[in-house]
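Comments concern the structure below.
Excerpt of the complex: some chains, original placement.
Chain nomenclature is as follows: A, B, C and D, assigned in order of appearance, with residue numbering initiated at 1 for each chain independently.
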């Protein structure tokens, strides 16, 4: 699990002020600009991209009276997903998971969502297009998002994040199927390392989804007035998704365990085959070689040597012995 | 787990209007026809086959005031079994499981049941004969179904679905026994792949039954007036069934694990036997071949070569050595 | 787990009417005979052997107003042990386990106990002598059974059934010890199959005892007036027994797992020994045979061949090489 | 787990009558003697050694009004540790564990403690010096034991018993270390049997400690007036001990599992080494022997045979081939 450390974070502040009938979008450049919106009757969503500008974050924390512990959690991008209730705000830490092409390397990005009575603030490390769909839905004047509170907006953000997990899950599943095919047909030495990395990917996803489920469970049980009851049925939905992802991971994990077992048994079976080949060859030829050796001895008195049909007889003997052995191995199902 | 995507879904709406004393069956072709029954004093069951007609579903959702989330769950046939209570309705998502002939391929079909005070609506993807028995019981004017509420009808539907699971379980059990016989007697290379697929079938059934048990548990604890207390003793019954299926799957799973162990040990035992054969042959003939080799050497001064009984003696030596070795291996129980 | 299907069930109805001061025993032949006892002030125990006479069971169900679901559970002898409370009755389904001689085949028989305020009815498939001791205790005018309610009688029946489990457990334990001895000393091919069947027996007992513990737990927590508080201390006793049986099964199961491991390691060790024998023989004689082969070559100019002590030297070389090898293997602890 | 059945139990009754200011010790020979102390204001401890004198036990049960089930539990020395509350008494069944010298044989002795408002009665099978320390502390007029109630005395007894478990644990730990050393350095055939017995010892201790923890948990939650609140902090202490023993056993168990794995891998490694030796020898000499065989053929026209430097050349060839092979195996790290 890696967060790209080399990318220079571009700081950007987007502000969406919305109500049932209106939507305004502002690009903020200084924290003071925000203050004018605080007294507004409208709900607003402040999306902060880039969490490494300490000065700015401090200013924002002062404007919105964010609890120091909440601020610390937002800045520390190694946080586990969690939901914490403060006096006038609820902090929801979530993790975006994505992989570029190859499933064996999963990237994580922390998305912190601060929910209050009439606004939400989101904090991201980098700008991703994940929330584009939500912006579009917000622009729709008939959509539910405009009518419902900021907690519903938080729900849609979380929903978008969890939908992304399913894409990873799909990729994992394809990889599992690929491994299954490889193991069932033919095996390579490097397979175990691949399986090991595959399992690690699963662990990483599980490490994020498991506490996410707890987050959702806490939200469901929360009695904070910020998290309205009306949002609950929607929440149940993503809770179910989180449970499904976990179950799915467990199932894939079990499949992988069985695959490793099959792999190891295949090695044993292959070894057995090698052993059989050796044994058949050795068992047939070692006695014959002994007989040949006997008649290669240089004793002076060896009556058979002078017998006319001796050489022919010995060849007949060789052929019959071999045929007998082959028959014996056939009967034992060694071929 | 596959739902056949190629089958063109035939849309069909059946409406059963029933009371203790009467039963009418209607084939609905337009959603407007339903409205006339809404005000009726009688209970009714609307069975909708084919969930892919978005327009129709939307019309029905409007007529019955179905919550948008409930509608979404009904349309999404990848839903986990669940029970969700809405204001005037309870949505029960369940899964039919069946396999055509071969147990290694399990098909799933979602059956959504929407229960209200005086009606239930069922949504299926395809028409199955699963509910035929229930139709027959509904036609019986003396049956309990006519007297009890729509939640009892929902119970009988769920009961029919879960009874179907037992048929799968039976097939799984037969397969387990078959595998047991195969492993105990003789083994083939492809056995592990079969076991792997067998285990996967179990996983798939468990994936459905586990949340079904939760559904039943939620129903039992529910305080919704739609789910009447009178239905509870019946519910206990199918709850027990779900528990039994889960226990049974666990037991079969454990058996399979033991069988794999036995299989692997059998391979080891077989390998051991091959090794013994090789070792016996090699141990007997390699030293004899050496001796024969010795008397095949061309040294000028080899006194034994001229001795008259040398050749006879060496044969006696060969036979005695072999007999000694055979005796030794017999004593070590290698034969 | 099998219930003998070929035995023609003998139908028999025993009625014990008892109070603190009296005991009467009646053999009932028609269900109408029972009605006369219903109004009696005395407690009674109706023992029905043979549950396949549908007509009779229906008559009895009508007389005692047994709930249709209870009746169904009584007739279906594949029921899991359970305790269910109905309006005026408590139904307790339990399972008798026994094995004739060989522990590897465990037979099950369902014993259903219907407890009411002043009577209990027991339903058995066949007549067993299991309850003889209870009959004797009932005949004792000073015994507790006469004084206490029918729920106490139910407790004694359950106690007798669970005591029987201990006998099976004892047999299982002996079998485990036998397997331990076999594995520790010597091993046969068929051992794994025996272990497999042994484990299955454990599973079968556990499958019955586990829900039985739940039954007892439900009884303990029940607030039904039929299950009197006075009986509770006695119940604790058999609850402890059920827990003990489960723990014991777990321990034996673990032992068996370890034994299988030992068995497999023994096979590996044996294989290693075979390999060593082969390697020692081959390593000693293959180089010697090569040397012998060298002096069997027919080159014209081979100076050693004419040397007088060549043959003697080569034997000395053979002996020394062999001794060296033997010393080397001894040092490596291969012998 | 064995209780020595051959030892003739010596019956002995010790009575300690104590209050904050006084302590008297009496040796009781007849149960009637006890009655005179019953009405005393002082607390007393009756220690009964030998539980097989049915007559005496019955007399004592009558004097102290012991519930028949409690008496049965006291007499049955196969009881699981448990705490049961009766009307005026609390029965605590505990198990003493000890091993004479060798940890592989663990002995169990049941110690039953009956706690009442102002007395406790302890029942042992044999006389052990386990409680000597407690007798000494009781004799100390300044000790806490004199001041506190009989439940505190029961706590000290249980504490002494659990302290004994730690001694066993220490021995087990030493054995685990010993096994670790044996496996890490060198292995013997009998090791697996030793490990098996070692694991069994752990199981036996766990079988006793696990329910003991439950006993302590029940005591902690009990609301019986006999078990005073003042004793609770002391109880927490031994509860922690029980938890620690269980955790420790789990850790040792895990270590043992890993050790077995290492042992099995060591066997595989050793087998691999044997295989390599064989393969190196065979791979080097079999081709050479073939070449020697070729020039041992008796064809008339074999031009090499007459070439003067043929014999020298072939030796050079032998040496070079061998060197090449050795180099190849070195590169493959087979040496």
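Of note:
Operating definition for what follows: a contact is a pair of C-beta atoms (placed from the backbone, for glycine too) under 8 Å apart; a residue touches a chain by one contact, two chains touch by 3 or more.
These numbers come from a predicted model, not from an experiment.
Of the identical chains making up the complex in this file, 4 are positioned in the shown model, whereas the full set numbers 5.
The rule is short, and it goes like this: only the chains that are shown with their structure count from here on.
Common neighbours of subunit C and subunit D under the contact rule above are absent.
Counting steps between touching chains, the shortest path from subunit B to subunit D takes 2. The angle of the rotation superposing subunit B on subunit C, based on CA atoms and rounded to the nearest 5, is 70 degrees. Where subunit A touches subunit B, the two copies mostly use different residue numbers: shared numbers make up under half of all numbers in play. If you average the Cα atoms of subunit A and of subunit B, the two centres end up 26 Å apart. Subunit A and subunit D have Cα centroids lying 42 Å from one another. Touching two or more other chains at once are residues 296 of subunit A. Chain contacts in this assembly form an open path, with each chain touching only its neighbours along a single line.
Listed by label, the pairs of touching chains are A-B, B-C, C-D.
Within the complex formed with subunit C, the residues of subunit D that make contact are 67, 69, 72-73, 79-80, 82, 84, 86, 189, 192-193, 195-196, 199-200, 203, 207, 210, 260, 263-264, 267-268, 270-271, 274-275, 277-278, 281-282, 285-286, 288-289, 292-293, 295-298, 302, 304-306, 308, 310-311, 314, 318.
Touching subunit C in their complex are the following residues of subunit B: 180, 184, 233-234, 236-237, 240, 243-244, 247, 251, 254-255, 258-259, 261-262, 265-266, 268-269, 271-272, 275-276, 278-279, 282-283, 286-287, 289-290, 293-294, 296-302, 334.
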